[in-house]
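Every protein chain except one is present and positioned as in the full complex.
This part shows subunit A:
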């Protein structure tokens, strides 16, 4: 989850998000270097006392300041395209979950074996237990087995919503009448938070997404318990 006055990304919990983090570090470093360099040139130009008013052109420097930026752009594009294609790789999911957006809650359906479905409402601030996070906690979490490819199919029952979990690098629009697919693997056990990312009415800020990644045995226990309660 996000921390107060956080500047960077949340810690990655999936391999794709790790790749995105590293790429962001790489691109940001290039951008910083260019900015510092340009700032230095500006300062030098302004503070120099002597100026040569007879320079008209210079083939050599013009070639350099065309070729070098092209190389820099290629150095940014290649890792970026690599990640883009990584995202689209064909994978073989172990589990399919449907996340349906409603005004103003999410509902999750696990129908591979039995008809398991439940709603996930935000816990109101006045009902929070000590240590829980304001506007992020939900009454029923989406529990998934860790280290397994999970396919999530996202749709909506009324208006546009968006299912986002930053630590997994996932943000997918929930469109009524359309089924959008995303797949991810969670590297480690834990609880991961996200919030609805498409304006959907009065309580758009109050329909969070909570994913709990657990070992497979615990996931199986949880599904049995949920089926009993239903």
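By our rule, a contact is a pair of C-beta atoms (placed from the backbone, for glycine too) under 8 Å apart; a residue touches a chain by one contact, two chains touch by 3 or more; residues count from 1.
Just so it is clear, contacts and distances are computed from a predicted model.
Asks: Between "Cell cycle control protein", "Eukaryotic translation initiation factor 3 subunit I", "Cytochrome c oxidase subunit 6B1" or "Isopropylmalate dehydrogenase-like domain-containing protein", which matches the UniProt record of the unshown chain?
Replies: The chain we cannot see is recorded in UniProt as "Cytochrome c oxidase subunit 6B1".
Asks: Looking at the whole complex, which of A:2, A:179, A:216 or A:230 touches the chain that is not displayed?
Replies: Only one listed residue reaches the unshown chain, and that is A:179.
Asks: Among A:1, A:30, A:135 or A:153, which residue is in contact with the omitted chain in the full complex?
Replies: A:153
Asks: Can you say which of A:62, A:112, A:127 or A:147 touches the chain missing from this structure?
Replies: Selected residue, touching the omitted chain: A:112.
Asks: Could you pull out which residues of subunit A are in touch with the chain that's been left out?
Replies: 90-96, 98, 100, 109, 111-112, 115, 117, 151, 153, 155, 157, 172, 177-182
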